[in-house]
Every structure is written in structure tokens, then in C-alpha cells.
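Every protein chain except one is present and positioned as in the full complex.
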Amino acid sequence: MIDIKELQTFEHDVIVVGAGGSGLRAAIECSVQGMSTAVVCKSLLGKAHTVMAEGGVAASLGNADARDNWKIHFRDTMRGGKFLNDWKMAEHHAKEAADRVNELEEWGAVFDRTKDGLINQRNFGGHRYPRLAHVGDRTGLEIIRTLQDYAVHRENIKVYMECTALGLLKDGERISGLIAYWRDSGEFILFKAKAVILATGGAGRAWRVTSNSWEYTGDGYALAYHAGTELINMEFTQFHPTGMVWPHSVKGILVTEGVRGDGGILLNSEKERFMFRYVPEKFAPETADTEEEGDRWLAGDKTARRPPELITRDEVARAITKEINEGRGSPHGGVFLDIATRIPAEKIKKKLPSMYHQFKVLANLDITKEPMEVGPTLHYFMGGVRVDSDTQMSRVPGLFACGECSGGMHGSNRLGGNSLSDILVFGRLAGLGAKNYVNSLSNKPNIDASQVNEIIKNATDILNRESGTNPYLIHEDLQDVMNRYVNIVRTEEELKTAILELERIKHGAAKVKAVGASQYNPGWHEALSIGNLLISAEAVTLAALMREESRGAHTRLDFPGERDEWLKYIITISKNKDGSMKIEKIERPSPPKELAEIAYAKIEELEK
Amino acid sequence: MNNNSIGFTYRADNWWLQPVAVLVGLGAFIAYSTWAGMQGAYYYYEPYLSPFYSPLVYVKTGIPGGAPLSHSLLGAWPAWWPNFFLLPSSPAVLILIFPLSFRLTCYYYRKAYYRAFTWSPPACAVGAFPQKNYKGETGLLTFQNFHRYALYTAIIFLFILYYDAAQAFFYKGGFGAGIGTLVLLINPTMLALYTLGCHSFRHLIGGQTDCFSCSKTKFGLWKKVTYLNERHQLFAWLSLFWVGFTDFYIRMVSMGIIKDYNTWGI
Partner (left out) sequence: MIERNFKIWRGNSKGGDFVNYKISIDEGMVVLDALKLIQADQANDLGLRWNCKAGKCGSCSMEINGKPKLACMDRVTDYKEDSQITVRPVKTFPVIKDLVTDLSWNYEQNKRIPPFKPKPRENGAKYRMQQEDVDRVQEFRKCIECYLCQNVCHILRDQEKKNKFVGPRFMIRLASLEMHPLDTEDRIPAIKNEYGSGYCNITKCCTEVCPESIKITDNGIIPIKERVVDRFYDPVLKLFRVFSGSKK
């Protein structure tokens, strides 16, 4: 037993776990609301996965096309999510995104400009108008740096870098703090707090081919799950249509949708622009029929319709997968993405500098001269912690979630650019929600020493074991299983195999052993994250097996097409008393009337 | 692990090549220009005047390869001149300080000689010359901040050297051209490409503002200067070589060692 008085202890009103865009935005809001705020992050400040976001942040500023407004953004988002989105969240998002972007500018962000000197906006898949405020193809970096520089100058925010959260503490039902450890020294820390905001992103590292960084191990999902919340929509894992496929070691690294937004086209091995064959009925009236019309649209002709490469990500990813499976793929198992023959080399370098650099260095390929080879890569979790749509609080009092870590906002498929706006809008709302919650508390929650001890023992067991399995090999095993059986196109048989395989891996993981001491030991860090990855992977697999339809990013070969009866339900995952995973099909409330009218409206009605 | 000794590095490439090349290049120029400037003779061959000697403030007559008195701004060489070993009665010693100061305080040359001569550092990630209390350009070297004044004189010299080049097209009143006129014309052109790409100039011409869109002219000029500035190192070396070569050429012609081909047939 550890005496908790001997633990390094910090006390704050709020602990924000994660320092990506949503975590930092939440922390800033907490700080503005006058709360003592801690930011606990696994990496150094400013390195979070938000830096990888390239294309832009979606907000109906109306700078590039004055016809845009929040209602159309809302409609696009709902249609993109196949109407499974949380209506109220989608409304908050569409209404508040523009303010959040303007606010970033006030905090020092420098977006690309229009000719009139306003924030410029670019086209993206599923967005009716050019809507993505951007900085070349490094928008995420701009956002994280802006938030970081703003946050470090706020007195009441303290950042705990390279510090990993291990488990949440509760006083009865409500949150009382969390246990974490310093990555460099391996020492444990007790954080006492009235509220915790999870902003840990997704769990993409459970797959082999992913655009996610090592941090994406589903920590927030597992923390929330163990603390007694529900996870929703976990079956919806977005595969970004365009990740690098070669060389092998960089497979999965993102190729921004901005390439297509700026005119890039997808070709198969027969040099056919195959996307014209894959436009679903729903998008047909708003999609170009001919290459000529698509080009006119790119040139700014407002009477023309968008090219088919710019329909939603789920459709494009499925189309690419089909082309590859039917033998029309590129030499390294992808399809071709061509920008070289579409726009001049100088413009490519100006608009897509990091793509140019990335291919030049990693693949020895000049994208201004040759087409890229791309294929789908696991990119984003639409699902996550179930939260109240106004406050971002989960069903555990004092536990909040925002950004990719929370679920509901994007429904079954997220539109490109809606993630960077999501993190800003809901980061702020989580901060406000936390403030209201903290204000409502009459007494300070207490720390339960037995909870602390259990969390620490689980962590140190991994080091203290005489022998055991290599954590890196377990992780690779898991990645292979998920890539093989829980990919873009799923079947009952494969998903059931995945469940058996996950059971097998869980047994191995129970005996994981990290060699060496606790001081900066990546083997130990890896071992600690495996439990989180397994919970995330299992949740995805179970939910995917339960949802017997194909909707958005979830495609079942044995249940093709959207089924109207399934629109009424969402799937939740939670923890049974015996520790097993509970899966439920829960009826959705009917949509607010005024929102439903907007979502199902004809586009012309909203343009007025 | 941290070996702080001078020149220590884990670099496996030929990092010393660049500082050595600079050392040799600049060293050779300094040696030649000092010798040529102090000589006080063979700097003139009508109508060509060596750029090391222009403008001619005083002229000493009766020197082989010297300019006639009529070329002098202030007349004959003053009698009070000490004629000390380091201060020979050569017109070059009166003016060389100006172009020298421009190059000495130039942002490019600073990099080059701090690396090659003072080893601070000799190359990237290679141990620097250990200094107990490194002051950079805040101590003795604060004078580097006056680079813009050196720039102003360098611009005046451009006019002078173009004037010299123009003069060279007229031999005893007759228009013509020769290898020498070409050499003399290229010289200020190289110098102009170097001088107008100066970092201080780039700042003064527009870089100091935060609003380029407020003045199209300013922005246009700044962009042009930026183009040259990006090639500042190239023009620094080309102009250095050419000014040395110009003196050398005229010296050789003046000494009768080589013949200048020209339309005047001299």
C-alpha cells in the first residue's frame, strides 16, 4: 500500500487531459472563467495530433462565397453524417464555428487571405461552398500554436508535459481527480480536482494503417469507460480516402483532402476517373456529370456542380477500396491521385507545400510531375464518450469530454474540416460546462486511497513481473487483427473472428512485461496503453457487429445500404459490474422540428 | 558525452571544406588588394582607371602607370603625407576603407569570416573556438550595426565606378570600346547586384514596414531587392573577384604585360 500523502500531489479546479486543439481550447475557457486549470498531456506541448490536420477549419464565414450561412453548414454536416448526428451538437457547431475562427485570429492566428483581405476559404468534400479557413496545408499547426501561445500566457493554466493519465478517481458517483505518471521519471502523481475534461482524441493506433500518431491509444475512452460512462457510435471509424501507400514504412500517412479541393483527381490503373461511377443518389443532384462541369466549378463557376472527388469521405474511401479490390489499383496497392497535370507546379508548391515536401522526402516523388499513390487510412473516430449536447458532461458528474474523444456530433461520418471547428466549439463548451458544474458543487470531493492504490498497482505490475510478453509485439498483433477484420468493409464472419482474436490478445496483454526501469521507458508506456487500445478496439468491433446496416463510415457487406429503422438507434458501450463490456441499442430522441426542417430543406431555400 | 573542445564533432562529412575555401578565397583577395593598393603605381592606362584607386583624391605625378594630375579631385599629392610604411603615397589607401567597410560589415561576409577566421563556429554542429565570455555583436563588434552607413557610401561608389566605366569609352575624346571598357562596365554592375541586395537596403527600402499593401511601389522595390538578397552570397563573391580582376587587368595592361584589344588601336 502506498500512503497517498507521500504521492506528489497537485490540486486544481479542473484537469484537462490532452493538449491538442480541444484540450487547449477547453483549458483556455476554464481559465477565462476563473478556474485553476491543469493541462495534462502525454507529449511535449504543441506536439499533439492537431498539428497533423492539414486542410482547414470549416466555418460559414461567407468570405469566399457570400451565400454560405450556418444553416447550410448544418445541413451539410447532417447529410455527411447520414442524419445520425446529435442534432443539438450539430447546431452548436454550425452556429458557433465562425466566432471561434474569428477569435483565433484575434489570438494571433494568420490564415490565408482573400483578395479583400478577409480569411480565405477553400473547398472540401461534402461542403456546399468553399468553407475551410486555412493556412496552406498546415492549418492544424497554426491552430495549435495559436492556442498554445495564448494558453502559456494565462496565469491560471499550468501545463504538465509528458505526463500520462492512468485512471480517474471518484468520490461516490462524482469525479474527484486522477492519477498520472511523469514519463521521464516514472513517478506517480495525484491530481485532486472538481472536474476532469477528457480531450484525448481517438484510438487510431489500434490499426496498422492509420494517419494517427502514437498518442492515439484511446486513453480517454478507457478512462471514461472505467469511470462508468457510455461510449456511443463506436462503430463509425472514418477511413480517410487518401493516405500514402508507399514506401511501406510510411503507409497510412495522410494526404490532405485539400489536394482534391484544389483540383486533384483520382485515377485507376486504366487512367479512368472512376469517381464518376460512384456518386450515390443523394449527392447526384449536387455533383457534376462531366469532367468539363467539374473543371468549371473549380474555376469558380457558380452555376456548375462539384466534381465527384469531393463527395464525402466515406463514399470516396469505399470507391477506392472497390477499385483496388477489383484489380484496377496502382502498383503499390492504391489508386492514383493526380494534381501534377491539373494545376501549375508553382501553385502546387504554394498551396500544398507540406504535401510536396512529404512526398519528395519520404517517397522520392515530385507531386508537381507525377501522380501520387494513395489508399484509405484509418483517420478518425466519430464515436466517443456520450455527452450532454449543451454542457459536454458525461453521465458521470464532473467528467466532461470534447473533440474526437466525445461522440455524437459527426454522426456516422465526419466532413473534412469539421474536426478543427469541432475542437474549438466544443472545447469552449466543455470549459463553460465545467464552470457551471464546479459552481454547483457544495463541497470538495474526497480522494479514495484504495482507488489510487489499485491504479498504481496495475501500472507497476507490468514492470515488476519476472517475465511476460513483449508489449510491442502485442500492439502489432492487435493492429494486424483490426486491419484484417475490422476494416472499411465489414462482415459478420470477420467481426466475429475479430472478437475471438481480441480475446486471445487480451490474455496475452494480461501478462505484458516491460523490461528496464520506470525512468523514460517507452516499453512501459507502450504496455500501459495496450489496455486502452483493447477497450477501444473491442467497443468498435462489438458495435460494428450489432449495427446491421451500412451507414456513413460503417459498411457491412452482408447488410448493404442504409436501413431506415436503424436511423432510430444509436449503440452505446459501457462497463458491466463484472467488468465485461455491455452493448446496448438505444432509441434516439426525435429531432427538434426547426432543425429537421433545415436539414431536409432544399438548398435553394437556405441560400436566401 | 558533451565534448566541448574546438572542432569536435560527430559529423562524418567534409565540413571543413567550406571554411577552408572561404579562408583561401578571402585571404587571397586581402593579400592581393593590400599589395595592389599600397603599390601606388600601374593603376592607370588611359582611359582605364583601376577601381581600387577610384576616386583619385590626390595624385602623385611621375609614377609609372599613374594617372595624370587632371584626374585628381584635389590636385597633387600633399607634401605633409608621412609616407610611412603602412601609409604609402598611394591614392588607394585614401579610399579603400569605404568599400572595405561595406564588405566588412556585410551580413554575408560576417557569416563567412566568423566561420572561417574566428571559428565561431567553424561549421554547424562543430565545436566553436572557446570564448570565456562570448559577446557576439554586443561588445567590440557593436560597430556591425553601422552597416547601413557603409551601404550609403557603397551606393556613392557605384556612381563613381559607373562614371569611370563611362569615361573609359572616350579615349582622347574619341568614342570606342575595348576589353578594358567591358571589364570596367561589368565591375560596377557586379557591385550593384551585390550592393542592392544588401540586407540593410532591403530593410530600408521597405522591410521596416508591416504594411506592404499600403504602398505598391515600396512592395515592388522590396521584392526586387529580396530577389537580389537571396543571391547575396553569389554576388558578394562575383563582385569581389571581378573588382580584383579589373585591377589586375588594368595593372597588366599598364605594365605592358598584356595588350588591351580595343577600337582605338592603342
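Each chain gets a letter, A and B, in the order it is written, and its residues are counted from 1.
The rule we apply is simple: a contact is a pair of C-beta atoms (placed from the backbone, for glycine too) under 8 Å apart; a residue touches a chain by one contact, two chains touch by 3 or more.
Keep in mind the model is a prediction, meaning the values are calculated, not measured.
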Quiz item: Which of the visible chains would the unseen chain be in contact with across the whole complex?
Solution: A, B
Quiz prompt | Of B:G136, B:G174 or B:G256, the one touching the omitted chain in the full complex | solution = B:G136
Quiz prompt | Absent-chain contact - pick from A:H12, A:R25 or A:H49 | solution = A:H49
Practice problem: Among A:R25, A:H93, A:R122 or A:R138, choose the residue that contacts the chain missing from this document, as touch is defined above. | Solution: A:R138
Quiz prompt | Residues belonging to subunit B that touch the chain removed from view | solution = 1-2, 4, 9-13, 107, 110-111, 114-115, 120-121, 123-125, 127-128, 130-131, 134-138, 141-142, 145-148, 199-200, 202-204, 207-208, 210-213, 219, 229-230
Quiz prompt | Footprint left on subunit A by the chain that the document does not show | solution = 43-49, 51-52, 61, 63, 102, 105-108, 110, 112-113, 116-119, 135-136, 138, 141-142, 145, 149-150, 152-153, 161, 184, 213-215, 246-250, 253-254, 354, 357-358, 361-363, 470-473, 476, 514-517, 519-524
